[in-house]
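For this depiction, one protein chain was excluded, whereas all remaining protein chains were kept in their positions.
Moving on, here comes subunit A:
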Amino acid sequence: MAPSTSVADPQPSSTTDSFNSNAAAENDIRPFFVLHKASSGSKPTATVKAKRRIESPSPKLAKKSEIESVEEEDGQFFSTLRLKVFETVWSKIENTIQDVLRDSNSKVFSGVHNWICESFESVRSSGALSLSEAVRSYPVLSQPSSKQLFTALVLTRNLEMVDDLSTFEDLGLHLKSQGCHVAKLSSMDFSAKNGVGGCLRGLLRQFVMPTIDVADVTVLASWYRENGNHKNPVVIIVDDTERCSGSVLSDLILILSEWAVKVPIFLIMGVSTAHDAPRKILSANALQRLCASRFTLSSPAERMDAVLEAVFLKPCSGFTVSHKVALFMRSYFLCQDGTLTSFVKTLKIACLQHFSLEPLSIMLEHFCQDNQLPGEGTGLLTEATMKHAFDLPSVTRNKITRSTCEMLPQFLLDLQRMPNPWSIVVLCIYEAGKFDKLRLLDIFCETLDPEARYLKYFAPSAILNSQSHVSGRNSVIRRVLRKLRDLSPAQLSSLLKSWESLTAEFSEINEKVMELHPFMRNVEAAGQRPGLPTSPKKHASRSHSKLEKELKAMTDKISAVIEFMLREYMKPVETVPFNEILCFKNVDKLQSALLGDPRGRIQSDLLESHSILNCLCCSQRGTTLLPSMHDTSILYALAQEHADVINLHDWYQSFKTILIPRNSKAKSKSKTTSKSKKRKERCEEPEPPAEASIQARFCRAVMELQIAGLIRMPSKRRPDFVQRVAFSS
């Protein structure tokens, strides 16, 4: 079990052989098999309290208390304790995110619920039906209005569905909690293959019972009349309308609308493109049956900002990321994906990597729990971890030594201090940036910069001479400062109010904000004067210039306050001693775990095999190919010299030239007839590989390239050529 011991022990036989022993060979050709069952001896117990260590090197260690075992772990930190803290931290972050999303959706959700209640009342007022009436197969009423199906179009404002899956799940839960009968269908249920029967079956399974296997609406109708089910509305949620088969969805709408009086059904359709999407997929017949209302969700960018604020800027788990990681997450969000889901996944991976790389990360547990002094966290700090703590770069940089060890609790307290002044500063700038529709994500990334490059925009020349800093074109701080000058007195006043409430808990900044009030009053006073009806024109122009003057003074003052906040309090977490406990920095690890690049990496594996294998024989090669190199590597390197199609004959010949030692090269090059080859092989002394062996190796290398998807095999039309499929970048 202990990997460290197996690493230390040299493998008795060659790896490939030991991995593929004879007993396993049979398993190789079975489609699937059970490798082993969970060992009963070390079965994890249900209680989390029992701290189990998964890789205790010896049984005696496992008996020791967790604290001692942390000490003796010696670089192996993947203990159960760490997993437990990770789970605590992550569940805190996850719950925070869920709360934020719930808040952002709550308005729409309650809107949908109200709409359902109102419509349901209107249906019910038209008269309840008895059971026998309701199960009859012909419609009870024949007015056209009775065949209307109440439909809510929920516009998701995001083409990518993945974020909205959970939104619709939450919506379902919300409606369920309000007493509605809810079923959820997705585009998979609306496949042309299964037809309308498939989705009816799905509905019945969710409403009536999970094992039902009929597709009959009467079952639904009779279920609805049973056990007081009819007191509540029936809601069907289709989250990805655009991807459903239009004809199947139309059929379902037609069927359900026929039964609309007996079973009042409310259809909720998630629409990600535009509100006219149903017109494009549904048949005209079905469209006529819809009685649609429209609801709109918040956009991904808005949700993103709300999540960012709750996770990093408000008291949450304590976990945070460095400037570089934040930049990567931002560019991943903007360039690659644009979904909150992937952002959350990135965050989770960052958190996971933090816990697997940083042993002191277990102290985050104490940041997570409210009302607990971090000083108690130091109880976990044993000799080994203390040493590690004082070797952290942020500690050595600040020249903190073991002698100041008693200061550690103080430092931790500083780290934990929430509301953190810098988060207040970021939020204040965000408030100012809102007038220019700036995103919190951008502000967050720029202000995290430990080198504080944003301060250069406060030099007077920088504001005036806007062309001088080309690199700062997109700087948010600069944009905030420029936008300030365009603000109206009302906007300035609202900015001031929001700053006041943001800084309420932090007196130093709050004082500065309060100092702005007299200037604001001047501006307001100057602004009111021209409004007087009796004032002559001359006065008006004079007071106008006065207003401008006051405004200028005000904005200068505000930018001075921003500068003050940034200079004095914007201490990004990376500059604080011991920040490594909280802050994840390894952007490369995050990137490689999040985004595999099989296309690029597999090709570079082949072209630079010697650097991965670290073999002495091939690493000195320079640009020439050596016969000792991996066959597939040689072949792929040779393929680079060809066009998009490769002549198999030429490819084979050049492969052979590489494999056969140098002194025989000339011969094999000039003479390619079979006779000369045979003669040549007879007279070669240092055992050149036999023809059959070269051909077999060639075949295998081609096959491996084919498995990797780098080439396509010869077609019937072009039997002598393979096609290159991938081109290295």
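In this text, a residue touches a chain if its C-beta (ideal position, glycine included) is under 8 Å from a C-beta of that chain, and two chains touch if they have at least 3 such contacts; residues count from 1.
Convention: contacts and distances are computed from a predicted model.
J.: Can you pick, from "Origin recognition complex subunit 2", "AP-4 complex subunit epsilon", "NADH-ubiquinone oxidoreductase chain 5" or "Dynactin subunit 4", the UniProt name of the chain not shown?
T.: "Origin recognition complex subunit 2"
J.: Considering the whole complex, which of A:Ala192, A:Ala274, A:Ala553 or A:Met703 touches the chain not shown?
T.: A:Met703
J.: Hey, which subunit A residues sit against the chain that's not shown?
T.: So the residues of subunit A touching the unseen chain are 1, 3-4, 6-7, 11, 14-16, 19-20, 24, 27-40, 42-46, 54-55, 76, 78, 82-83, 86-87, 90, 160-162, 165, 188, 210, 213, 327-328, 331, 335, 337, 339, 341-342, 345, 349, 352, 355-356, 474, 592-596, 598-603, 605-606, 609, 612-615, 628-632, 642-645, 647-650, 652-653, 672, 674, 677, 691-693, 695-700, 702-704, 706-710, 713-714, 719-722, 724-729.
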